[in-house]
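Notes to accompany the following structure.
One protein chain omitted, others in place.
Per-chain residue numbering starts at 1, and chain names A, B and C are given in the order in which the chains are listed.
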Amino acid sequence: MTQNVSTIEIRVRYAETDQMGVAHHANYLIWCEQARTDHMRALGVNYRELEQSGIRLPVVDASVRYRALAYYDALLDVLWWVGRASSRLVSFGYAVERNSDLLATATTSLIAIDPNRAVQHLPDQIRECLIAIPDPVRL
Amino acid sequence: MTQNVSTIEIRVRYAETDQMGVAHHANYLIWCEQARTDHMRALGVNYRELEQSGIRLPVVDASVRYRALAYYDALLDVLWWVGRASSRLVSFGYAVERNSDLLATATTSLIAIDPNRAVQHLPDQIRECLIAIPDPVRL
Amino acid sequence: MTQNVSTIEIRVRYAETDQMGVAHHANYLIWCEQARTDHMRALGVNYRELEQSGIRLPVVDASVRYRALAYYDALLDVLWWVGRASSRLVSFGYAVERNSDLLATATTSLIAIDPNRAVQHLPDQIRECLIAIPDPVRL
Partner (left out) sequence: MTQNVSTIEIRVRYAETDQMGVAHHANYLIWCEQARTDHMRALGVNYRELEQSGIRLPVVDASVRYRALAYYDALLDVLWWVGRASSRLVSFGYAVERNSDLLATATTSLIAIDPNRAVQHLPDQIRECLIAIPDPVRL
């Protein structure tokens, strides 16, 4: 891994488990979102302020590949990196690990829309943040 | 029960269970909210339109008493009734049942706020809906 | 659409919205799961009983393509169909619609595992249910 990959820690909550005794699969999208917004904040992109300026970044595509189960109380690392970016769409990659064991990989793609739901170019704030990451890492 | 009690059906979702093998206790507040908004819609109070007019109805108090566990796939009845209302606060009561067995009771209280988070009198729409319910039922 | 596609209705819950004013994207996986388990129950596969027999069906792959936003209180149709099945893996397709407008498509793949997390052949109950669906529909 290089410095182009950011990591956050997630502790699997009891409320996130299901009766299979593992973290429910929908939670991975929530953890990925947290990794993405936490790191974008660190890069100077405050999503809360961005929204207040009228821009929203809905997810248009998401996929998760689950390789091993995550249990209650497990401390997970959620890795995040920039995949591919165009003027109107940016894709991110994620890996969920436990003690360096790979539990899942995921990708999400986002676009920018204005309050009338019209697609916009990605805000400069986002683009500059991406330029600052010259060499995206792929697992 | 009288006609002053409204009922909705809820099927316990797999994602709502936890590893104890039962519906996680936080979901009851979500089911109560659905019973409340479904019934208010039937009474002519469309919460979505209310919000668009600038009024929001945050919950200021909630309590749940859990008497029996709810399992995955169970078909629940969530009963809803108006408890107490003043010019600025309205309280609702709820009962969660399965095949007429009482699983939980709950109460929530709501106030009205404007976009600046200042407390308002409850909207006429809400008050009229409450007046239409002359004899609130209490379990 | 043919009889091989099953549909359930989902009302977008307030708790499922996020501050973008739309249903949070992770909920689609939960709705798809509900469509799948509701319909499998109708086909005679009770997932609750299946689990009690020791078999679990974790999701190993999930993807969602979001085409339009879903708002609070919207009544959605979640369509479900069998995609591809082998002895050890079964894939399902989903479409989320509102008034016949396509909001999202999704796929999930499931495997069967025993209590020791060892991969098993898909249970006969599942296989027979799939055989009963001779001509899977794809959007």
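Things worth noting here:
Simple rule for what comes next: a contact is a pair of C-beta atoms (placed from the backbone, for glycine too) under 8 Å apart; a residue touches a chain by one contact, two chains touch by 3 or more.
Source: prediction; values computed, not measured.
Within the full complex, the chain left out of the display is in contact with A, B, C. The chain omitted from view is touched by exactly one of B:R41, B:R56, B:R84 or B:R98, namely B:R56. The missing chain lies against chain A, touching residues 11, 13-15, 30, 33-34, 37-38, 41, 46-48, 71-73. Although one chain is not drawn, its touching partners on chain C can still be listed: residues 14-15, 17-22, 24, 26, 72.
Although one chain is not displayed, its contacts with chain B can still be listed: residues 19-20, 22, 25-27, 29-30, 33, 51, 56, 58-67, 69, 117.
Here is the rule we use: only the chains that are shown with their structure count from here on.
Of all chain pairs, the one joined by the greatest number of contacting C-beta pairs is A-C.
Chain centres computed from CA atoms place B at the largest separation from chain C.
With centres computed from Cα atoms alone, the innermost chain of the structure is C. For the pair chain A and chain B, the distance between C-alpha centroids works out to 34 Å. Centres computed as Cα averages put chain A at a distance of 24 Å from chain C. Each of residues 14-15, 72 in chain B touches at least two other chains.
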